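Only one protein chain is missing; all other protein chains are in place.
For clarity, chains are labelled A and B in written order, and residue numbers in each chain start from 1.
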Amino acid sequence: MTYFLLRRIGFILITLILASIIIFSITQLLPGDVARVILGQFATERAIENLREELGLNRPLHVQYLHWAGGFVRGDWGNSLISRTPVRPIVMQRLGNSAMLAGLALLIYVPLGIILGVIAALKKDKLPDQLITGVSMAFVGLPEFVTGLLLITFLAIGLEWFPANSSINPDSTFRQAFPYLILPAITVSLTGLGYIARMTRSGTIDVLKTDYIRAADLKGLPASQVLFKHVLRNSLLPTVTVVAMGIGWLLGGLIVTEAVYGYPGLGRLIVYSIQRQDLPLLQACSMIIVAIYSISNLAADITYGLLNPRIRVGN
Amino acid sequence: MSETIKAIKPKEKKRSRFVSSFKRLRRYPTTLIGFTIVFIFLIIALFGPLLAPYAYTAQNLPNKLQPPSEEHIFGTDQFGRDVYSRIIVGSRDVLSVAGSGTALAVFFGMLLGLFSGYRGGLFDELIMRAMDVILSIPPLLLAMVILFSLGPSRVNVIIVVGFLYIPMVARVVRSVVLDLKTRQFIEAARLRGESSFYILYKEILPNVLPHLAVEASMRFSYSIFLVASLGFLGLGVQPPSPDWGLMVGEARTWFHQARWVLFFPAGAIALLVVGVGFMSDGLRRMLLPGGVSDA
Partner (left out) sequence: MPKKVLDARNITVTYKTEKGPLDTVRDVSLKICSGEIYGLVGESGSGKSTLARAIVRYLPENGYLKSGELELGDTNLLSLTKAEMRRVWGGRITMVHQDPNAAINPSVMIGEQIAEVVRTHLHLSKQEAKDKALEMLTKVRMADPEEVARRYAHQLSGGMLQRVLIAIAMATNPELLILDEPTTALDVTTEAVILDLIGDLMREYDTAVLYITHNLGVVARVCNRVGVLYAGEIMEEGSIGQVFKNKLHPYTRGLLGCVPRVDVNKKDISLKAIPGFIPRPDQLPPGCVFAPRCELVEEACREARPALKDIENGHLTACRRYEALKGYGDVIADTREAHEEAGYGELVLEARNIKKYFPVPGGMALFSKSKKQEVKAVDDISVRMRHSFTMGIVGESGCGKTTFARCIMGLEEATSGEIELEGELLPYSVAKRTRDTLRKMQMVFQNPDASLNPQHPAGEAVARPLVLLRNLNKNAVQERVKELFEAVNLPEDYIYRLPHELSGGEKQRVAIARAFAADPTLMICDEPISSLDVSVQAALMNLLVDLQESKGTSYLFISHDLAAVRHLSDWIAVVYLGRLWEIGSAEDVFVPPYHPYTEALLSALPIPDLDVKQESIRLKGSVPSAMNIPSGCRFHTRCPRKIGEICEKEEPPWQDTGYYHQICCHIPAAELQALQGEGLLKKGEGRAAQ
């Protein structure tokens, strides 16, 4: 188990470093001169040269990378090119907002997806299964802006149950933000819901086919005990990993959803930083998202290891 | 050569296999729906400009934001352009961009997966770690960052989609190859001195194809998703192109005056995505009966 843990952590660290190199180098490909972008068309050569010096743009790329990465690790994420203020507080504030939205979405779609998936598996090929798989397949493929706009049309504008726009004050507490969170959370959930339901279904069907479930049935155990103790204990194990892999989609979904609702989260900040070509801001946001994704995968691996006797107790 | 046997091989066998698997499909109505939707969209894309009553760029400012009527069955947009025509022509954009991206991903993913799985060893380890790194960045984010640097254009979107989905395809292909490699028919081929090329091309590839077809259809569905999302965020295909995602993005401004400008392209995306999803699920049932239950 310790070995397993060390190995996983090692992998994640290497992955993070490589991912940061990718992000850094891709953003360096930007056509044109960052300094000119900041100072505008009519700046003098001299002013641009000064700014380049100030930003360290004249140093070799790998030095720039090490400087940036070192700063990132120490908590110095650089200054925004637009507002000229440190990036970190902005990112952290928006991260908090996105976390509220993502947390609420996870609370909705993980349990619901598991329940639907298990039901579909138990009723395999019958009407409930066909309905659940059909609908979940549709949800998995629908872009968030489509579902989001449909939800706004019906639930916000039509029925007036929820506000159609979630562009709240970025400083809002969870309590203040809650009414504005519901529609976006449902929107993000739908994709994840379909994904979790499908994976749970196939995992459960695989377990239901095993000899040990047949054996458990023929032991005459009550049907509920067979389901909860023998089926779910095994079939939900991979779901841990599935949830973590789904975080990648969730993060992507947040970008689109926040754009649809105007919600002040990390996703909206990324779109903004791209539109304004604010390089340090974009780099910081991207790294944070990659780090969150990697850490959630690590957490899933550890949970999986803890729950699975094969890894926990070894041979 | 295989021709020795195939030359005298009765032909009807293969067709009957396909027919029987198609018959099995009738039990799954969603699959039939999926195939039908995709087929219809393909026809529309193929004959697009012939079917469209107006040119998709034809502006008619006095006539802007008209609700659906006999002349404009889906209404007009903020420049008075016919929404129906734009959607029809736009299907070309969606299908060609997502399709080319998928094709890129499938082709390179297949090559990487085949060689990585077959060669094994350090080569395999390096390739797969590289794929892991790409996968460690959420796809939409990576797409946005790359397009931010390359600049948004049709070709760049295709490249990005292709690049992003290579790891997924490579992984699937590799796992199939790893499984096949342990089968004895591959070993029998080695024992009679077949070249690596023959083994990959004639022994392994035909067994990978069904998996590849299923994976390709799934990637296609995700590509549409990605292309539409990028279009919506304004990072994909640029105006005045009638990309559906872009249309929805632009129409948001007029949402309260003219809901149809937004509604119809969004509906088109939904329909196509659901259709492709159902089709890919059907392909899985047809080509991989009893195989991997999900991916």
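Here, contacts are C-beta pairs under 8 Å (C-beta built on N, C-alpha and C of every residue); 3 or more make two chains touch, one makes a residue touch a chain.
Since the model is a prediction, treat every value here as computed from it, not as a measurement.
The chain not shown here is touched by just one of A:I21, A:V135, A:L237 or A:I295, and that residue is A:L237. Taking the complete complex into account, residues 1-2, 4-6, 8-10, 13, 182-185, 187-194, 203, 206-207 of subunit B touch the chain not shown.
Residues 3, 6-7, 10, 210-212, 214-223, 225, 229-230, 233-234, 237, 307-310, 313, 315 are the ones on subunit A that touch the missing chain.
One rule holds for everything that comes next: only the chains that are shown with their structure count from here on.
Centroids of subunit A and subunit B (each the mean of its C-alpha atoms) stand 23 Å apart.
On the subunit B side of its complex with subunit A, the touching residues are 28-30, 129, 132-141, 144-146, 148-151, 221-222, 224-225, 228-229, 232-235, 245, 248-249, 252, 255, 259, 262-263, 266, 269-270, 273-274, 276-278, 281, 293-294. Within the complex formed with subunit B, the subunit A residues making contact are 11, 14-16, 18-19, 22-23, 26-31, 130, 133-134, 137-138, 140-146, 149-150, 153, 198-199, 201-203, 205-206, 248-249, 251-253, 255-256, 259, 270-271, 274-275, 277, 282, 286, 289-290, 293-294, 297.
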